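For this depiction, one protein chain was excluded, whereas all remaining protein chains were kept in their positions.
When the chains are written out, they are named A, B and C in that same order, and each has its own residue count from 1.
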Amino acid sequence: MRGSDFSVSSRLNVAVIGAGYWGPNLARNFRASPDWNLAAICDLDIERAQRVADGVGGVPVTPSLDDVLADPGIDAIAIATPARTHHPIVLKALDAGKHVMVEKPLADERARGVEMVERARANGLVLMADHTYCYTPAVLKIRELIADGFLGDILFVDSVRINLGLIQPDVDVFWDLAPHDLSIMDFVLPGGLDATTVSAHGADPLRTGKSCVGYLAMPLQNGAIAHVHVNWLSPTKIRQMVIGGTKRTLVWDDLNPQQRVSVYDRGVDLALQSAGTADTRDSTISYRLGDTWAPALPEREALANVAAEFAASIREKRDARTSGESGLRVLSVLEAATGSLGRQGAPYPVASGHTNGDHAS
Amino acid sequence: MRGSDFSVSSRLNVAVIGAGYWGPNLARNFRASPDWNLAAICDLDIERAQRVADGVGGVPVTPSLDDVLADPGIDAIAIATPARTHHPIVLKALDAGKHVMVEKPLADERARGVEMVERARANGLVLMADHTYCYTPAVLKIRELIADGFLGDILFVDSVRINLGLIQPDVDVFWDLAPHDLSIMDFVLPGGLDATTVSAHGADPLRTGKSCVGYLAMPLQNGAIAHVHVNWLSPTKIRQMVIGGTKRTLVWDDLNPQQRVSVYDRGVDLALQSAGTADTRDSTISYRLGDTWAPALPEREALANVAAEFAASIREKRDARTSGESGLRVLSVLEAATGSLGRQGAPYPVASGHTNGDHAS
Amino acid sequence: MRGSDFSVSSRLNVAVIGAGYWGPNLARNFRASPDWNLAAICDLDIERAQRVADGVGGVPVTPSLDDVLADPGIDAIAIATPARTHHPIVLKALDAGKHVMVEKPLADERARGVEMVERARANGLVLMADHTYCYTPAVLKIRELIADGFLGDILFVDSVRINLGLIQPDVDVFWDLAPHDLSIMDFVLPGGLDATTVSAHGADPLRTGKSCVGYLAMPLQNGAIAHVHVNWLSPTKIRQMVIGGTKRTLVWDDLNPQQRVSVYDRGVDLALQSAGTADTRDSTISYRLGDTWAPALPEREALANVAAEFAASIREKRDARTSGESGLRVLSVLEAATGSLGRQGAPYPVASGHTNGDHAS
Partner (left out) sequence: MRGSDFSVSSRLNVAVIGAGYWGPNLARNFRASPDWNLAAICDLDIERAQRVADGVGGVPVTPSLDDVLADPGIDAIAIATPARTHHPIVLKALDAGKHVMVEKPLADERARGVEMVERARANGLVLMADHTYCYTPAVLKIRELIADGFLGDILFVDSVRINLGLIQPDVDVFWDLAPHDLSIMDFVLPGGLDATTVSAHGADPLRTGKSCVGYLAMPLQNGAIAHVHVNWLSPTKIRQMVIGGTKRTLVWDDLNPQQRVSVYDRGVDLALQSAGTADTRDSTISYRLGDTWAPALPEREALANVAAEFAASIREKRDARTSGESGLRVLSVLEAATGSLGRQGAPYPVASGHTNGDHAS
């Protein structure tokens, strides 16, 4: 299935499973990556697989997942199939000794995600969540700035992702869009997404049978808050995240290619005094109205970075930066959101660790 | 206190109570109004009152509310004092037979607002809420478009009002900013703001003792939802409201003077069939990607319209378009928001009518 | 070189000449077109040709233009080679009986363009200028609106196309960027680009040997004016055209995907009176401040429309909508611009028709 010359065989071999919406992007980026040899494209619809293969210049295709997994030359698989199929495919692949990258969301149920994460760990294999947005130059820079303490302690994170969107047949707007916001928050926040409860408010005013407008509120540690607004019914497209810190505040506007990331040296300063009363506290509030700064961002396709990280994590025998655990944290919030929706928006506990019990009481 | 010639005496006489932040604006607009004679400015700080009087060209000033109310020539008073003082001043004025306009919020407690509204009704006097935003050309146009059925049935209303703002000593960000959004929603929605529960999520990451970041989620009738995001800690200023309808969707961007109101003939159409299953329902979803239209808006200061409406409601012996009841509905939501905050964001019932009991169970 | 089955042979056969920057786009669009069979890709650098062929799925390649032209099955060629090579290639192709589409600018000298246009006419073949922008949904809509009289008579056209751009080795900023603006103006103006003189102002502050900043002023008929600003040194990217008319004014902002075309029902009305003096004339000026309207635009790649128009013009034996003559008009303005630059910006006559004499006096 692969060439035998040294320069190619020193690459890792990957098969892309699923040739639908996202598969062609994976195929193109693995094909262009210096780390990878794109060894196969697998889809039950073999003609669809062939079209993707043609688009990247002659890669073998197969309708059989079993054949791919049986091939000892294949090091890893990248899965771009519907969420409900992730669990069986991933477990099979891990049991066949393959490293696995899987589309968001990790699985369609948290318990299944836990099983996947545990299996990967038990088998000593990489399980990477393809949280593509995390590998955009903008988000990589945001993570770096926060890690360097440039924003100070995080006060709030507000994310808006609205657009006239396809009403998905099987998932609501939370499961469709919020994985982006949640995975980014998990990636850039120093302690990851550490919400212990979620309140979800959804609306289905068109009676589609699922929420088309949604809001997620998540108290974070130390009094901070994270919030997500997702919406399929908005005629205008907004993709904006504001991250407020004690030192500076950052705005990421993904639809402004000329200035995606702006850092404002503006904010409220509050000198806390141990003996302060409400009155003295007020008197120590001050406002900074400093400069704005927009870092230059390299132009690089996020999926190229994803492919590189997947290879690096395999070679360095470490977790990927967007590990199965991060995918699991996203899944935990989504599942808690569904729980909160069922309770008319009352806060619902977010499961953590690898436990699978019912956390709602 | 007033001139005696006919052209002036045919005007109504008003006194402005409170010469702080908002009072000068009221004074200037009453002074310029063809409907009103600005008869007095009243403030305990007489020098402050005098400065306001000087700015509008020689109006009598007084530190005594009682003197104002005792003057039989005064038809009405406009109150721009702190919220906690509204209740006693308004009741006194109503009992003195004066029509009253009062700054938002109507009062600092719902029960007091109820008493004010009932007293005005009992005394046959106008009690108007100065919901200034409702009288901007943009909001008047929005109200008209919705009333004319141009948007169809309302599906969602999403309002964002964020800015680096002064941290108020006595109120949180909900009570400071959300009255704007809530009063506008009450004004433009055909049935007013009919939320029966509110979920409020707040954060106080700077430990100021009150929420500085806030979110309000309010299910509306027929599966619609209203949502408000208010924030004192954002370095960027956003004032945007999206109103989604079955026919069209409207975006109001108050910071874009060249195109404040845009109406999008875009959206999701869903042909409901009585016998429809989930599958057939999906097949009847379609998308409209039509034109955008931005109505021309006249340039007129909102407060000039407020002054005109106050006079008209008195002369026509009718409720003002932003009546005491509308102020009360806003107050009811704010009080429910505070209730929800006390329950970690769980939905809290919104009191309605003139009842004053404990609605939370 | 081509398949023999009916469904394919009913298509026209085209060869793409030049596999550099633009060739792959042509290849991809001819490949996807229902009107065309992509019969060959020709480039002296056969490996480059092969890479393009691979990208579109197995098209024959050749380094020999002569072979392509000798193939009786080839109906047409599309040329994406440097401007200085257009003249010999086009003439050769026309003499071989092939229809020709050629990249902008039509040629590197007007006299050569004239020869190309005349040869095409003499041989009864289509010579089409690939003015791609003219086939974007935005420009097609603009042309339609103007043709329908929606803007009224045209008063001015102002085009700005600035960006941090590559400093071209062989051409200045006028020849590199202005063909876009000029070809669009020629396309949308009812009488085409009818400027009889051009004033060009250029600057080369970095001493590159050619203008990097440029301005073109062109008086149009009836007192109107067209103006173009092109700039390689601007850190911000602007692509905006304003077209003022007696009835309405249109703004095309190509970098605003959410509202590329806006039509403003605003303007100055001037009721001219035959006996009017300057004074009475002033008194009849009035201002319209009407609505703004943004037409919905279909999403279609311009080059797909280009391919369709090329086929249609061949089949219908008519000039293409962006004919060789339109390419010649653009070339005439560019050459006059160079003439004006040589005279420190003094107006320089634009050659017209098929004359080739020295028009400058």
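As a working rule, contacts are C-beta pairs under 8 Å (C-beta built on N, C-alpha and C of every residue); 3 or more make two chains touch, one makes a residue touch a chain.
Note that this is a predicted model, so its numbers are computed, not measured.
Shown chains touched by the undisplayed chain in the intact complex: A, B, C. Between the chain not shown and the residues C:N25, C:N123 or C:S234, the one that touches is C:S234.
Across C:G18, C:P137 or C:P347, the single residue that touches the chain missing here is C:P347.
Set against the missing chain, the residues C:T81, C:T132, C:S183 or C:T249 yield one that touches it, C:T249.
Although one chain is not shown, part of chain C still touches it, namely residues 153-156, 158, 162, 164, 167, 169, 197, 199, 201-209, 212-213, 215, 217, 219, 222-225, 227, 229, 231-236, 242, 244, 246, 249, 251, 262, 264, 266-268, 270, 272, 278, 281-282, 285, 287, 289, 344-347.
The set of chain B residues touching the chain not shown comprises 54-55, 57, 236-237, 258.
Touching the omitted chain from chain A are residues 259, 265-266, 289-296.
Criterion: only the chains that are shown with their structure count from here on.
The rotation that brings the Cα trace of chain B onto that of chain C spans 180°, given to the nearest 5. Think of the whole protein's Cα atoms as having one middle point; the chain whose own Cα middle lies nearest to it is A. Centre-to-centre separation between chain A and chain C, using Cα means, comes to 43 Å. Distance from the chain A centre to the chain B centre is 40 Å, each centre being the mean of its Cα atoms. Chain C has no residue in contact with two or more other chains.
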